[in-house]
Every structure is written in structure tokens, then in C-alpha cells.
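Heads up, one of the protein chains got dropped from this complex, but the rest are sitting where they should.
To keep things simple, chains are lettered A, B and C as they appear, and every chain counts its residues starting from 1.
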Amino acid sequence: MSTPTVEKHSAALDAVEAGSTKLINVTFRIRRFNPEEHPDPVWVDYQLEMDPKERVLDALNKIKWEQDGTLTYRRSCAHGICGSDAMRINGRNRLACKTLIKDVNPEKPITVEAIKGLAVLKDLIVDMDPFFQAYKDVMPFLITSGNEPTRERLQSQADRERFDDTTKCILCAACTSSCPVFWNDGQYFGPAAIVNAHRFIFDSRDEGAEQRLEVLNDREGVWRCRTTFNCSEACPRGIEVTKAIQEVKRALVTRRF
Amino acid sequence: MSIETKDLVVPSLQAHTGQGLGTGNPAEAFVVEPARARTKKTPRRTRTNFEMLAWLFMRLSGVVLVVLVLGHLLINLMLDGGVSKISFAFVAGRWASPFWQMWDLLMLWLAMLHGSNGMRTVINDYAEKDATRLWLKGLLGVATVFTVVLGTLVIFTFDPNI
Amino acid sequence: MQIHQYDTVIVGAGGAGMRAAIESTQRSRTAVLTKLYPTRSHTGAAQGGMCAALANVEEDNWEWHTFDTVKGGDYLVDQDAAEIMCKEAIDAVLDLEKMGLPFSRTDQGRIDQRRFGGHSRNHGEAPVRRSCYAADRTGHMILQTLFQNCVKHGVEFFNEFYVLDLLINEGKTAGVVAYELATGEIHVFQAKAVVFASGGTGKMFKVTSNAHTLTGDGQAVALRRGLPLEDMEFFQFHPTGIWRMGILLTEGARGEGGILRNKDGERFMERYAPVMKDLASRDVCSRAIYSEIRAGRGCGPDGDHVYLDLTHLPPEQLDAKLPDITEFARTYLGIEPYTDPIPIQPTAHYAMGGIPTNVEGEVLSNNTDVVPGLYAAGEVACVSVHGANRLGTNSLLDINVFGRRAGIAAAAYADNHDFVELPENPGALVEALVEGLRESTGTESVAQIRKELQESMDTNVSVYRTGKTLQQAVEDVTALKERFKNVAIQDKGSRYNTDLLEAIELGNLLDLAEVLVVSALAREESRGGHYREDFPTRDDVKFMQHTMAYREVAEDGSTSIRLDYKPVVQTRYQPMERKY
Partner (left out) sequence: MPAGTLYRGREGMWSWVAHRVTGVLIFFFLFAHVLDTALVRVSPEAYDSVIATYKVWLVNLMEYGLVAAILFHALNGLRVVAVDFWAKGPKYQKQMLWTVVGIWVVLMGGAFYPVLQHTLRTWFGG
């Protein structure tokens, strides 16, 4: 077993290990907003030296720590699993911690602004309450009836696979705040809420699908979606959001799930 | 929206002193707020399938319209010299046949309903105030009924010998 | 300043906090204060799994699990607590399943289980499949499922509230003081019972798997209020963090068959742990990796890392079982784990120590007495089920078992007791802290001090320690603490002032780093996660006991750390030499 197998080094691995430390000059153009100071948002440019393989979040940290401590944003895990730092980078929703500088064209100023459709409270921080309200409104928890079994409920691998994609959601709101319908109508449930409804509607153990579908049959429910696919493009977890929405729509039409 | 973006780009290290505007706590007064945010009271269940039926209708009518509209365009605008041939006589000739009468009638109804339901969506999206939305939809409704009724009357009461 | 009243207040909405909240909300009026939106908690980063002797795929029982836990913890584990945890593990997993957690399944539709480091059959004979998992997103699923159930039970959350002080009046818990991030307002929460569940302290290290927000606030608050911290010198370094970044690659990767290799391609773990090989416990693997690096067998131009090799595993298996970590390698390193080995190095991961509690989650104020109404659970606490080294998967277990217990116990306590009067001027300490920083005209920068702290900790207090490096660390931390007094912040506003909070968090890290290094310096032996090159063997005669560190304030206001020791509870298992 202990025969060497790691001779085959790819160029990619070599490049990583060589640890190129060639720094480049980048400009970050950040849309700042602090109502304690000024009633309007302003764009502020920051110049810094970065390794292009670093994350946009690293750049924001560098700005905050070395240039301007007042820059404000949310972050926690720094590797794309907590969902804190969805923001609009070069015009598209992404997680700052999952976006490498080299992938967003550092030749030109990189624009960073808050996600759209939720009230901006300060700099890149938005009010998440309406977002979580929509989530809560789809009853995102297992609904069952009858006595609990003593052991686990059985579920075949195929049944488990049915809703695997939508269990990955980290509630980052990148999808909902990329949706053109949501920008104009914040009462629309939005893709994230539908994704989380999908996660339960198609769970073989759940018995609340009817109720949830009824909720989404609402005027601001799933019929509001215009299949613009921005949500699917934006999802940092690679969830096929639009597909999930279509499945919910079809389940509503056919009442089969 | 009127201010030039460029003018407000300020060099880093300058603007933000954190001192505030000196008006107590102005924070509440200014937020970049979207219209119509969801609140705890938002879900007003409609409990009807109206939206679903409208959605289905859009798709069904769309598919049927492909045949009707494209057929219509083909005949009226492309075949036989295109638009130059169209005249009262041409219309009279067409509507002499119940087939073309039905064709145009169906097309009228489907297209109008499809179109006005589509417009309803557009209004729902862009009209932010409840009152505006109500007015626009009212207007849309009147226009739709008027058009459909007028069109239907025209097709049925058409008199080639006027 | 606002004053609120709740029967039970829970600090933290990670796995432990929310598990407690689900229980206590059903029994008492509960508020959960959390500095992050609940789903942002770092429990969501956990990948590998949660062990329980379900015996769904092969023979197993909770007694073997207990043995592995005790042995994994290098016999510093309180065995009564470990027994409870391993016994209740089975129900803990089943409870989660009933709450809706989407576990990966076996062919028969049962919860699937896989191998994990240090978990063995029949007292160390061979690796056993004990870890229940949901691909490599177990923590994510636990966090989501618990949050979903909190929504179901209508748990009251106060999001983005930083708890900065604990109120104790006449020896009894009176409440907590919190800072509201959105407004800068200070809130006093009067409570009959308080549960601390505020997570770990990994950010005192540079290369760490921990989130930016894991700054040990709970531990620091307790310490400042005169409570002891137990076993803080034991910090776990996970063998497989992405090189230089520290992002974790789960042990489940090795559970699925992944192999550690040095620059010659050798599976070096065979030399260090002939039976368990790559699945030896974490401290053993981390030391082995550094031994290889020191012996010049590290990979890369600087020879400062080794490889986690998954290339022999079928791509379908990687996609099904390890989708997230393979994506991390692609995103952050730009390499393809199907064909390339992944450069890794040990990464600071988990604090075994914390606020001492008994098995009901009650916080101890010394070796024997509890603080009435005060509870702790999760990584912030030290029960101690992890001893000197936590086994993989046992933390997700810990937060569920002891989170639940603490929630029930706290609600029961609240039911039987009255509010304790608030001390006079309850917000004073926090106000002074906040105002002091806001008004400071100092010259030191938070980021600079934090960077130096992290660098010193990485060089001096890592996997290998000696008296000399620890002494150096003590000096560094003391100097940094002194400089911290002169720190200034740029943001003076009250709305979302994260600049201010980062400074407060750094203060917490400094306090805890001091406890850690002082405790480590005094422990002149090697045990589990604490390895002293100058004392390379375990010394059961002198050190088979828990460290209890107290912060003492001298009359002139200066502080120091006083160490005491607490005996280990041993029931069934006598200490043996630890071999894997």
C-alpha cells in the first residue's frame, strides 16, 4: 500500500506549491453608506496590493484593518459555508469569501456593493429580517403525524437523493437578492424560501407538503417567478434553484410530489 | 438617481470620520429601502388557484397562439405580395369563410387575454403603491374588455356590403 | 440602556445553543442572544459526522465508544461524563433524524455510518463505522435542522447581540449584558438561568479552521467574572487543513480511504500507527505530519506540508461523500482532487478546555461548587468528555447531548427559582469597555496586535511545545496585553460598529491566550493535544488532573493567572499507554 503514487504532479499543483507571491495593484470601488454621516451612499475607491489568488473577503479585511476601520460588512467562516457575506461584486451576487480576486478581473476597479432588494443599513450590511420572514413563512421544518417510531424513519437512497440539492442551502440570500421580481416586489417569497420549501416538499418523511404548497400558491408565491435564472447563476452552493422552483410549480399543478 | 456617480467617488481615508451629522441619531431617517418589504403580516393567503390557472393559461394560450399568430402573420404580411394586398376587399374575402372568422376570433380572445394577463404581471411588478396598481389594473381591465367586445362584434357583425 | 426579563437566556445559537433552546423554549420563557444570525454559527462548518454506536452497518456498542473517547482523550476524560455522552449518543442521533435531519442512508434506508479517526471496535482492534453523516455537510445539516426546529417552536432570537458581561449577584446568576450591533445600544437581560453556548476560541491562532467570529467571548466573560477555565492548554490541531489557509478537510476524507503521504509518496502513518494508520487520533496524526516535515520529508519547495491523497478513490465516491471539500480544493487551490493530492498542514481546530461544568451543564465556580443558575454547553464548556484530545465527531455529539441537558436543566432551574436582583448599575462594566474604546486616543491597531498574537501562538504554542517557546509566548502575550491598553479604533459610530467589536474580541483572545500559555507552561508532561518536547512522556503521577485557571486581580488593578488542579473522574478504564 505504501507505494509512492504522487509522482504525477499537475501544473496546477506545482503552481500552488510554488506559492507565487507576485502581488498586484487592485482598486476596490465600494459603495458605502453610513446614514450616521451622510444620507446618501457614496462610492469610495481603495487601492491595495493583493495576491490575485486571495479572496475578495481578504481584500475587504485588508482595507478594514489597514486603511479604513469604518468599512462594515458581515463575515464569519471565510470559506463559503455560513452565508454571511453575499454581496454584489462587479455587478453580480457572490460570496466575498468564495470569490478569488483573479476571477473578477482585477485589471479594472472591482466594484463591491450591497445586495439588492433589502434595506441597506450600513455599507454592505442589509436588513435580513424580511428574508428570514419569507423563509419562516414556508414552514421550514419536518411535519409528521402519528407516533414517532422508536428508531429512525427509513428512507431509501433514491428518496434521499430527491431533495439533496436543496438541503445545501446556507440562506445567504444571494439568490433572492438577484431576482428581478424581488427587486421590485419585496413581498415575493423569493427563490431561497422556495428552495427551502422544496427541501421538505420532496422529503419522503414529510407530511406537510400540501400545506406548504398552499402557502406558495399565494399571489406572492411561486407563480411570481419569471424564470430569469439569476438565482441559479448566483447560488454559491451550486443549487439548481430554478429547477427546484419548477418542480414546486409542477407539484402544485399535478399535486404529485 | 440624479447625482453623477463619478462626483461622489472620494479618496479612501478621507470621508468617514464616524462623527455623524450632528443631528442626534439620524440613522433611522435614512435607509436605502426597497419598496414593499415583507413583514410578519405579509402572507395573505388567497386560497384560490387563480394565480396557478393564470400561469397555466399563459402557457397554453402561448402554444396555441404560435399557430394562430404566426399563421396570421404569414398570410397577411408575407404571402401574395405582403402588406400591399391588404384592403377592405381582402378582409371581406377572408371573413366570408367561417373558418377564418373563428380563427381570428380565437386569436383575438386568446391574444387579448394572454396579453392583458401579461400586462397585469408587469403592473404587479413595477407599480409600487397599492393605489397606483389598482388604477392601472382597472384601466387595463377596461381596455381589455373594450377591445375584446369590439373585436368580437366586428367579426360577427361584419357586413361586406356596407 | 434597555432591560429585558426572561426565565432563561441562552448565549449563542450554534449547535449547542439551539439544541438547548429547543428544550428550554418548551419549558420556560427563553431568549437566545447571538452575535451572528443563528445559521452563520460555526457548527455549520463541521463536515465529517457525529458518532453514535447505532450499529447500523456493523457490530458496535456504546461501551466501545466510551473506551475510544477515554483513550482518545489520553485518559484525562471524566469517564462518568463520557459514559453519559456515548450512551445518549444513540438517542441524540435518532432525535436529530426525527427532527428532519437528512442523513446519508444505507441500502436498507437506515442512517449510514462511516469510519472516523480513533473510533474502533472492541477496544482498539480495528476501525469501526460509527460516524453518522450527511455527505461532508453534517454540521451544516445539524445547524439547519436545529434552526428549523427553533422556527417550529418559535424560539425568540436576538440576532447580532454580543454578550459582553455576566451578572452574578451574591453568588447567583442574575443575567447578562449585551451590546446590540445594529444600534450600539446596551441591553441588560435579567434571567433566572443563563446558558453559555458561545463556541470556541480558534482565532488566537493564525492557521485555523475556525471562523473569524470564534473569539472565545463566553470563556473570557466567565474568566473576567472570577470563574475558572479548565484545561485550556489542550488545543486540538486537526491534521488536515488546507495548506496555509487552514480551511478544514474532514477526517471523513480519510474515513473514506484517503491517505496521508510525504514527499516520497510514502504512506507515513503506517510507521506511527500500525493498526489505525491514517485513522489514528488527531494529535497523533498532527505530530506525525510535523515529524515528517522536520525530518525533511515535507512536500513543496519549502518542505512545509504533506499531501492528503484522494486520487485513488473513484470520482463518484468523492462526489457522493466528499463533495464540499473537493470543491474547497478546486476553489481555493485551483487543483483537481480527482487527480492531484491536496497540500495540507495541521490547523488549529478545537478547544478541549473551557468553562468547567458537571454533567448537567452546571458551571463550576471551583472544584466542587456550582454557580446556581449558570450553565454552559458546547465548545465553550469543558465537561470534560474530550480530555486532552477530542475524537473526531465527538463535538457534534457533545453539543447535542450536553446542549439538550443544559437546556432542560436551565429551564427546570428557572421554573423553581425566582429572579435574582440585578446588581447596581448592571451595564457599567460594558459601558466602560465600549466607551473606553470609543474614546481612546491610543496609537495601537487592533489588526496589528491580533496578527502578532496569532503569529506568536502559531510559532510557540502549536503541536510541539517546549518550556522555552511557551515562555516566549507568555512574554509575547503579556507585552501585547500591555499594548492593547493603548489601542484605538477608527469607527466611532454607534450603528454596526464592527470595528469596536473586533477590538473587544481581540481583548478576549488575549485574555484566553494568556490562560492557555500559562496553563501549558505549568503542565510539564505530554498528553493528547499538549506535547512538550522537553517532557515527552505522560506523567500520570503528577498530572492526571485537570488544570483550573483563575484570573486574580491584585490590589493595584493588575491581573495574573492562578492555577489549581482538579482530579479526573475514573470509573472503568485504567490509564494505559496509548497506541493506534
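Keep this in mind: contacts are C-beta pairs under 8 Å (C-beta built on N, C-alpha and C of every residue); 3 or more make two chains touch, one makes a residue touch a chain.
Predicted model, so just to flag it, every value in this text is computed and none were measured.
A.B. asks: Counting contacts across the entire complex, name the shown chains the missing chain touches.
C.D. replies: Answer for the hidden chain's contacts among shown chains: A, B.
A.B. asks: I'm checking contacts with the chain that's been left out. Which of A:K53, A:R74, A:R88 or A:R224 qualifies?
C.D. replies: The single option touching the absent chain is A:R88.
A.B. asks: Given that one chain is not shown, which residue among A:E36, A:E54, A:D85 or A:E113 touches it?
C.D. replies: In the full complex, the listed residue that touches the missing chain is A:E113.
A.B. asks: What does the interface between chain B and the hidden chain look like in terms of residue numbers?
C.D. replies: So the residues of chain B touching the missing chain come out as 1, 3-5, 8, 32, 59, 62-63, 65-66, 69-70, 73, 77-79, 81-84, 86-89, 91-92, 108, 111-112, 115-116, 118-119, 122, 143, 147, 150-151, 153-154, 157-159, 162.
A.B. asks: Could you pull out which residues of chain A are in touch with the chain that's been left out?
C.D. replies: Where chain A meets the chain not shown: residues 31, 40-43, 88, 90-92, 111, 113, 116, 178, 180, 183, 226-230, 232-233, 240, 242-243, 246, 249-250.
The rule we apply is simple: only the chains that are shown with their structure count from here on.
A.B. asks: Could you give the separation in Å between the centres of chain A and chain C, each centre being the mean of its C-alpha atoms?
C.D. replies: Each chain reduced to its C-alpha mean, chain A and chain C end up 26 Å apart.
A.B. asks: How many angstrom between the C-alpha centroids of chain C and chain B?
C.D. replies: 56
A.B. asks: Taking each residue of chain B in turn, which ones touch at least two of the other chains?
C.D. replies: As it turns out, chain B has residues touching two or more other chains at 16-20, 25, 27.
A.B. asks: Any chance you could list the residues of chain A touching two or more other chains?
C.D. replies: Touching at least two other chains: 34-37, 68, 70, 121.
A.B. asks: So in the complex, which bits of chain A are touching chain C?
C.D. replies: Spelled out, the residues of chain A in touch with chain C are 1-10, 12-13, 15-19, 34-37, 53, 64-66, 68-70, 72-84, 98, 100, 121-123, 125, 128, 132, 135-136, 139-142, 144, 148-149, 151-157, 159-160, 163-164, 167-171, 200, 203, 205-206.
A.B. asks: Quick one: in the complex, what on chain B touches chain A?
C.D. replies: Interface residues on the chain B side: 3, 5, 8-13, 15-21, 25-27, 29-40, 42-47, 49, 51-52, 54-56, 121, 124-126, 128.
A.B. asks: Residue numbers of chain C touching chain A in their complex, please.
C.D. replies: 36-37, 39-42, 44-45, 93-94, 97-100, 102-111, 134, 137, 140-141, 144, 148-149, 151-152, 182, 211-213, 243-245, 247, 261, 264-267, 270, 299-302, 307, 309, 311-312, 324, 328, 331-336, 339-341, 343, 445-447, 489-491, 493-499
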